[in-house]
Structure formats: C-alpha cells, structure tokens
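What follows is a single structure, and I will ask about it in a moment.
Of the protein chains in this complex, one is absent; all others appear in place.
In this document, chain identifiers A, B, C, D and E correspond to the written order of the chains, with residue numbering beginning at 1 in each.
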Amino acid sequence: MNIRYIVPGPMSKTSLGAAELERRHRMLKRWASPETVVTICDAPTGPASIESAYEEYLCIPALAEAFVAAEGDDVDAAIVGCFDDPGIDALRELATRTVAVGPAMASVHLAALLGTSIGIVSVPEPGALRRLIAANGMRDHVCGIAVIESSVLGLRDDVTATTAKIIAAAEKLVETGADVIVLGCMSMAFLDIDDQLEHAIGVPVVNPARAALGVAETLVRCGLLPSKRAYPTPPKMLAGASLQQLTV
Amino acid sequence: MNIRYIVPGPMSKTSLGAAELERRHRMLKRWASPETVVTICDAPTGPASIESAYEEYLCIPALAEAFVAAEGDDVDAAIVGCFDDPGIDALRELATRTVAVGPAMASVHLAALLGTSIGIVSVPEPGALRRLIAANGMRDHVCGIAVIESSVLGLRDDVTATTAKIIAAAEKLVETGADVIVLGCMSMAFLDIDDQLEHAIGVPVVNPARAALGVAETLVRCGLLPSKRAYPTPPKMLAGASLQQLTV
Amino acid sequence: MNIRYIVPGPMSKTSLGAAELERRHRMLKRWASPETVVTICDAPTGPASIESAYEEYLCIPALAEAFVAAEGDDVDAAIVGCFDDPGIDALRELATRTVAVGPAMASVHLAALLGTSIGIVSVPEPGALRRLIAANGMRDHVCGIAVIESSVLGLRDDVTATTAKIIAAAEKLVETGADVIVLGCMSMAFLDIDDQLEHAIGVPVVNPARAALGVAETLVRCGLLPSKRAYPTPPKMLAGASLQQLTV
Amino acid sequence: MNIRYIVPGPMSKTSLGAAELERRHRMLKRWASPETVVTICDAPTGPASIESAYEEYLCIPALAEAFVAAEGDDVDAAIVGCFDDPGIDALRELATRTVAVGPAMASVHLAALLGTSIGIVSVPEPGALRRLIAANGMRDHVCGIAVIESSVLGLRDDVTATTAKIIAAAEKLVETGADVIVLGCMSMAFLDIDDQLEHAIGVPVVNPARAALGVAETLVRCGLLPSKRAYPTPPKMLAGASLQQLTV
Amino acid sequence: MNIRYIVPGPMSKTSLGAAELERRHRMLKRWASPETVVTICDAPTGPASIESAYEEYLCIPALAEAFVAAEGDDVDAAIVGCFDDPGIDALRELATRTVAVGPAMASVHLAALLGTSIGIVSVPEPGALRRLIAANGMRDHVCGIAVIESSVLGLRDDVTATTAKIIAAAEKLVETGADVIVLGCMSMAFLDIDDQLEHAIGVPVVNPARAALGVAETLVRCGLLPSKRAYPTPPKMLAGASLQQLTV
Partner (left out) sequence: MNIRYIVPGPMSKTSLGAAELERRHRMLKRWASPETVVTICDAPTGPASIESAYEEYLCIPALAEAFVAAEGDDVDAAIVGCFDDPGIDALRELATRTVAVGPAMASVHLAALLGTSIGIVSVPEPGALRRLIAANGMRDHVCGIAVIESSVLGLRDDVTATTAKIIAAAEKLVETGADVIVLGCMSMAFLDIDDQLEHAIGVPVVNPARAALGVAETLVRCGLLPSKRAYPTPPKMLAGASLQQLTV
C-alpha cells in the first residue's frame, strides 16, 4: 500500500527546510503499518504556513496538482498535511482512484469512538476549524477549542514550553468536560511528545497525523473510495478538460 | 455609497464576454437604491464558471486581489458574484473597511424573514452549497435543494426553457413543503425573469443579486463591518506582510 | 417608499409622551435611505411597556389594527417597535401588500452575516426572547443573552449609567465567545450611543431599529412580501369577515 | 383537587352554544380521576374559534382574566382548551398557585414516552403549531403534521366523515414513519371516537384533552408549579399593578 | 388501577434489606392517587446498586422476568426503579398489556412542562444518563448534570449531609441557568426531603418516583400503551418462544 503525506505549502523553501520534511517522513514511517510505503512531498508554491482562512484557500491549487501527481504515481491514499483539511472536498472531486484523507475529520471521528466530548488544542485562528466542524455535522461532539499562543512555525522553537502550553490548554478543556483531546495542528503532531501528553493529561490524546494514517490504511484495505455522488468530478473535466484547463 | 459586484472569474474572457458584464451592471444599477453607486468587475484569471468545489477554491486568489483593489478604490461593500460565497471568510479576514457580502447567505437569511421552510433552485453540484449552509448553521431552515439540468454557462442559451425548468423545480420544492424559494445561482439572478417566477410559483422568490445588494446597502448604512473577532486579519499581515507576500 | 414604525403600546400616553415618539421619528429619518419616507405612530391602547410575555400578547390587538391602518395608508413596510417581535406572524397573516418586519429576527439574521456567535444585551425578562429565537431556529447562533438591571421605561433616566451597563454586559458576552452584539431592546436602540458602544466593545454592535429599517427597505426594493403559504390569511377573513368581526 | 378547563373564546355565544360546553364538561368528568373536581368555563369574549395565529393572540386577554378568576376560585390547575397552547407562558407568569397546562405540549411530551416519532393530525393552519413545537425544542420528535380539510367549527357536522378523514391522515403519517399519533385539535378531542381511531390506526392515539387532564392531575399531586425563574411575574405586577392596570 | 414499582436488583438481599423496600412502598402509597393500588417488588438477582453502565445492563434479565410476572398479575403499569431507565425499550417489546415507565424520561418530559432549562442532580456516573438523554432527543432540554460525591447505597447514611450536598449541587445548576431541577437517582427520590429542597432551591424540584407514578397513572387512565411499531415484540416470541427460550 502506498500512502503519500502532502504538506500543502512549500515547507522546503521555509526556514524549516527540507530537513523538517525528512524528519516528518521518518516519523510517519515509524507510525505506519509495516506493509505501508509512506512518501512525503510539499507543494512547490503556496503559503509558508496556514494561520488564516485565506492561507487555507491559497494552498489549494498547488495541493490539487500534487494530489493529481500522486494519483499518477499509483498512490492509494493521500493525506493533506493541515488540520483544517483544506480543499479535501475538491481533492475528492478530482480523485479517480486515490483516497483523500483530512487529518481534522479523521481525528474527530476517531476521537468520537474514544469519548463523548472532544476538546481540541489548536493555534489561532480557530474560525475556519469551527466552520469545518459545523459543515461536517460534528459541532455537538466538540465541546471546545483551546488555542495556545504561538505561531505555527514557532511551535518547535522551544518544545518544552510548547508542551507545557498544550498540557495547560488540554487540562482546561478537561475541566470543562472534555473526555478526549485532539491535537489540532499538524506541527503539534510531529513534536514527538505523545507519551508526555497522554501521561500528563489523563485522557486519550489523538495525534492527527497518526489518526489520518490509520484511517487512510483502513479505507485502502477496505477498498473504499470517497463517494462520487457526494463529490462528483467537475463537469468540465468529465467533458475532457485537464486540471490546468479549468483556469482561464 | 459605493458597492462593487465582483465576478469571481474572467467572465470577459469567456464566450459571455464583456457584454454580459455590462448587461449585469445595468441590472444592478436598476436594482440599487438611488444614492448607491454600483461598479462591476471580473477577476483577471480563474475558472470560466464555478460548477465544483474545486473551481470554487480556484477563484479565490484572484478574487482576493480584486477585493483588496476595491478597498483601495474606497468601495464600501463588495459582493462576491457566486452563490457558493467562495472565500467570503477569507475576504472578511483581509478587509479593513469594506464589507464582504456573499449572495447565498444574504439570500438565505433574508428568506428566513419571509417564510419558514426555504427551497433552493440550483445547478449542479449542490455539495459545496450544502456544506456552506451547514457551516453557517442554516441546515434546518433549508428544506431542499433542487437542481436543474444545465451548465452554468448554458442557462441563457434558451431563457424560456430555463425558466420552465426553474418553475418546475420550484414547484416540486413547494409541494414538499417549501414556502419561500431562493434562486441558487447568480446566472439565474440575471435572467430578468423575477416577475414570471413569482407569478408562476405563488411563494416569494428571492433573487440573490438583489438580496446581496440590499444587505450590502443595509450594512453600510448601519456602519457595520464583519467582526474581526470572527474573521481576524492573518497574523503575517498584522506583522507587515502584503497579500502577495503570503505566497512563497 | 413608505415605511411606518409602529410602537406597540400607547407611548404618547406614558411619561415618555409624544416628545419621545417625535424624537424617535427624527432618528429614524436620519437613519433611513434618502428616498424613504418614514412615519411613526403608537397604538391607542395596550401596555405602557413590554416587560413580560403577557404584555407582549396584550399589545397585539391594537397593533394589528394599526398595521391594517398602515396598509390603508399605502405603507410598503411596517416595523413592530418591540424587540420580541410580538404578533409578527399574525401581522403577516393579515397583510395583503405591506411587509411586516420584526426587529429581533431582522437583527439576528443580519448579525449572522457579521459574525458566528451572537450575544444579545437585553432587559428582563428574556424568556419570551429565548422562545422567539428557538421558534425561528436560531438557537445555535445566539451564544448568550445578558440582561441589565433596569426597567424598559427607566433606561433613559441616566444614559451614562445605562451605557456603562450595556458595555459591561456586552463585554461579558464577548469574553464567553460572542463575536457580534445585538442590542435587544428598542429603547436601547434609540439611546443614540452606537458609536460609543462599538468603540468600547470592539465587535460589531447591531442596532435593531436600523437593522429593521434596512431589512424593510431591502424587502420592499426587492418586491418581496412574506409567504402566504407560511402565513395564510385567516379563513374567516377569506370568507369575508373584517378584522373586527373576528372577535365575538 | 380542582381542575378547570377554560375554552379560550366565547363558545356559548357561538352556534355550538352552552350545550357543547356542557357536553365537554361531562366527558372531562368521565375522564378525570375520581377524586378530581372538574369545572369548565368559556371566555366572555374573543374569537369564535382559533384558526390562525392572529386569533390565537386575540383570545389571550380574556383567557388571562379567566385564569386569574380560576386562581381566585382555588383551582389547582387550569387547562387552556386550544391545541396551540395560546398564552401558556403568559398564564405561568401571572400564576401564583395554579398550574397552567397546555394540551399541545402535554400531549407531545406524553407521546414521546410511547413512541419515537410523533405524527400530529390537525386542521389548518399548522404554522403556529410548528412554531410552538420549535420554541419548545420538540422539532425532532415530531415527524409530521397532517391537516384535514375542515373548519374547526365544522368538525362535528358529520362525525363519520371527520373520523374517516382523521384515520386517513393518521395512516399517511404512519406510512412515513410515525409510530404514535396525537390529535392536534381540541374539537377532535371531544368527538368521542378514541376507540375507533386506535383500532383503525394501529398505533397509540393521544387525546389532548385527556393528556392535559392527566398531566394537570400529576403536577398537582406532585405539588409542582411552573418555574418562576422561567416565567417570572410581570415587574409591574410585582410593583403592585393589577392585571387590568397593565393596559393603559 | 394496579401499578407495580420494580426495584431492578435484589434490594432485600442488600444491607438496606426488606425494610427499605417496605419503607418505599409506604411512600409510594402515600403519593399515589386514592384509587391506585401500588405494589412493590425487587428482582431476585442482579447488582446491589446501579453505578455503572455495566450494572445497568446486568439488571435487565431479572427485571424482564419481574415485568412479565407483573403482566401475569394484571398490573396496568410497571415502573422501573432506576433513574437510567434500564431496559425500558426491552420491556416495551415484551409488553402485551402493561405500560412500562422509566423515571428518568418521565421526569425530564414533565420538567419540560415546568421550565425551559433542566438541571439534574445525580450520583456518578452520568455517562449512561447522558446517552439516555441523547438517545431520547432531550439533549437540548438538559442544561447540566451535577453529581454529588456519594455511593448510591450511602445516600441515606446521613440524610442531613446528603440534603446539603443536593442543595449545593442544585444551586450550582440554577446559577448556570437551570430553572427546574430533577433528582436524578431513585434513592434520592425516597429521602423524603422534597419540601426542604423546593424551599431551599427556589425552582421546582421533580421527584422521579412521583413523576413516574403520575405518568403511569395518566397513561393507564388514557388507555395508552407504548407503540408496538416503535417497540415490536421480538420475532422469536411472535413465533412462539417464551422469554426463557430466548436464551440458548
């Protein structure tokens, strides 16, 4: 089974660089099932990080091209490496044989099988995340979103401090009723602090990268593709247009 | 008061051409309040029409630039000329003094003041529209979406036939409980068939272009801008980046 | 365009007197679009102010007569001057060519286009308001109602103190998540403190008188009347009875 | 225990006359628990029957006076004899020691203990009933409202034909999923056809007069009064005003 | 009318003993309508008390046998003496002429007729109770569940202390918006502290034993049985199997 993790922005051009991409690749390989081949790529262009609805949209054209390229490489499932699941419906429209998985909804649905009241720890801004949750009918499952003060790119500057902030935010969510926590940011997912968090917080903590990976493996193993009735191929493509020809 | 209607795609480059843009401009001026100055523009690039979630996302970068240009022209309110309200949250993040209005939500909220069960007549595909409605918490207000068989660009090829299809779809919605109808496509809004529809259907029919115009005028007259707490300025722009600098 | 603001009680007989009616009239004229002719009237009988569900019902018979009189005067839209929208469904049943607008639902739907979580500042008692919001399917949009200690008639006794109370209540709502505020009382709407509030609170503050006025102008300009399928004419009136003959 | 059934309109002045009031009284006595003393009265003025939201409001002032009179007569619980529960919240505000019961909500909550999907058979118009159900948070429990063609006053003209219409409407509701039926009109409740209906329809049929009676008896026996926190006494009455003094 | 209260566990074998069963019987007789004959029994086997979902399930087989025995004794209605309403749907499947009433849903639906925001005071653990409320569509009616620290069996060890804990928990619920309180545990129902609670708390307090009794009496008097369409007889029993034969 081939799974590709697509970073929806040019991470290798940012200060994090290709090394971070490589580091995340190693972690994904460690987390995957033995028979899964995981590849990773970033998009050639787009926002350096996604901290607004605008940047979320901004990443989609290049992400779509990377997804179509993955289909060309016989990838079975592609994971969109951003917790707002940007463009996930668009990728499903474009898909012909590759499953598109978004880590936010994969995590929220998995968390719903572990507890009854989900708390999400995220970075600003949670508006797009709230709309994603509502659009997917999971508003009543999520009891709260707590944001920590940090830019996405700054999360790894001081992992100890970031870990403390995440634990504090999660504890506040647990106090107000959360019985399962989801890490709501892919940069948090790769901090390699899962054991610390679970131990400190006392309720399950869902890592969205691992959740997305597991959901992707499950769907591929079950032979399931997203519904074309829910996500139909764009009519112009049915009539023969290529992805590039959709733009005038 | 200055209001700009932005077509989120290069309409003047399509078969409809600049003439259609001009025709729509004339209708908007006819519909607007006397003291309102309406301008119109299309985006320099993007999809020829929006018939999928993917094309909806594809139009947003050029739409955002057109919106920022409108702010530079001292426009008080900008209407996004697509019934899926693409990128409306992103425009509100970017806004500093211009109100961004989406015709779908403007129409649905106005329709909720006229009846209790809203039916929408649209063209395929309604998936993105359904998610928009759910994301905005209006799922229980909308009793159904009926699609007519036509491409967006083909709606004006035979206005009589299109009108008959819209009436048939609306009647089916009314039979199953709708007591107010919304035209769910901006190309329908400019067919100039409002009187025929209302007469034939027997319940109010909301034209989304006129609804968006009225909401825009009202918000400007009330001195109201979208909440920055709901739609915060992208952090990188707060730190000095320009719109263009968000893309690496 | 003719719009009439109907105070649903005999304000000119109360301590506020005809002067207050005149003062509100001047504000409405200032807020309206230039081509709109605004008139104002109060009901000849009814409660001095509406501070309970019972008084809300008590005002409806005289309000209905004033509405029918407005239709006789060729008024295009009538605004019910109470934030609980008393009898708005009844007026729509009675209407033949005049739009009936209630300020509460006009404000809440407009606010939903500015933010995602609406806080309402009101005076006791909020029970009827809560039921109105639920009956109109907007329960999930309204995150809270904060009441300030004051009678409706006493709000203008000390405008500075009232303003401070409104700001404090709004700030509490913002702290618990509100990103847009609605003033939930028509006497607050006419305190002429909009600029102060918006400046102090930092999120949009919807004035229900202005919101109702804008919605009324928009519906009239769009040629839209409330749905007769949702609000049918009383059968006895269809059979020829006058408004007065409905009472035995 | 004393329970009073208040017909919210001057039934004895209509073509039905005092005889119908007496006939209903006999049925109520038959249905009540042996130790309950049931009295009946109609309002001295108001609509002949309630077939619109407007007439629903029209009956409330005289109904309120009849309710306050009932309190003066040491009545333990009063039932509002209209299936839209007109003014029930107002009566609870006015109450000091008498329980106010509305047959619609009594029936719907009782029906929810018998099945999972409630169908209501009513006469036009169901708009006010729909808003009542939504305002009380029971929208998801009610799968449909089927109306039969008849005026309220005409239901008894041909009981056999009316029974057939009710059965046909109920069967249609059962076909679309209803597993318990509520008769949504008090004139249906007194047709004395309960056994026929239950036998013909095959699912439980809740008679709203009997449901209201049972709920009233239960609340009185439990010593429970509606919450003053939910339904506070009108402030002007707390300050000493009489019911009559609320009207200027 | 014959009503049986079934304790779903072998209370007479626990430290509480047959004396407690007898004490509860006396209270039920005091609360019932004069013409009602109340009997009480416990199950011969099962959990000593129900403090987990597991124990809730554990009690059902013996409870079902006790229910079928009640039907054999011509009991008109049976009340399941546990606030989680364990197995209530199963009992309704098995029923042929006896109404099965669960105190939790009887109380919640009755409370919804007294206020608009229900607070429940319970003992751990509330998970099963939350699922019961959601499964019955009453999630939006219940604003909170407050648990007091005590085992079910320990509630009567110090009634004064327990009463103080219940009052404190209820007051916290009222502060956060509850306007009616339900005692969420049958052992609380029989503490005989109703008057104290109502006086101390200031909003109605629903005793679930009395609520269930009243609902049972009402349904029997109305001649209503739970819907067989909602709760069909197990197919194997329709084909002739006895209750015992369902277990292989």
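Keep in mind that, in the parts below, contacts are C-beta pairs under 8 Å (C-beta built on N, C-alpha and C of every residue); 3 or more make two chains touch, one makes a residue touch a chain.
Note that this is a predicted model, so its numbers are computed, not measured.
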| item | value |
| --- | --- |
| Options A:M27, A:V101 or A:I167, residue touching the unrepresented chain | A:V101 |
| Hidden-chain contact residue, picked from the options A:T96, A:S227 or A:Q245 | A:S227 |
| Of E:G17, E:P124 or E:G177, the one touching the omitted chain in the full complex | E:P124 |
| Where the unshown chain meets chain E, residue by residue | 9-10, 13-14, 45-48, 51-58, 60-61, 64, 87, 89-90, 93-94, 124-125, 127-128, 131-132, 134-137, 151, 230-236, 246-248 |
| Hidden partner interface residues of chain A, rising order | 31, 33-35, 101, 105-106, 109-110, 112-117, 136-137, 140-141, 174, 179-180, 194, 198, 202-204, 206-207, 210-211, 214-215, 217-219, 221-230 |
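In this text, only the chains that are shown with their structure count from here on.
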| item | value |
| --- | --- |
| Farthest chain (mean CA position) relative to chain B | E |
| Separation of chain B from chain C, taking each centre as the mean of its C-alpha atoms, in whole Å | 28 |
| In chain B, residues with contacts to at least two other chains | 116, 136-137, 140, 230 |
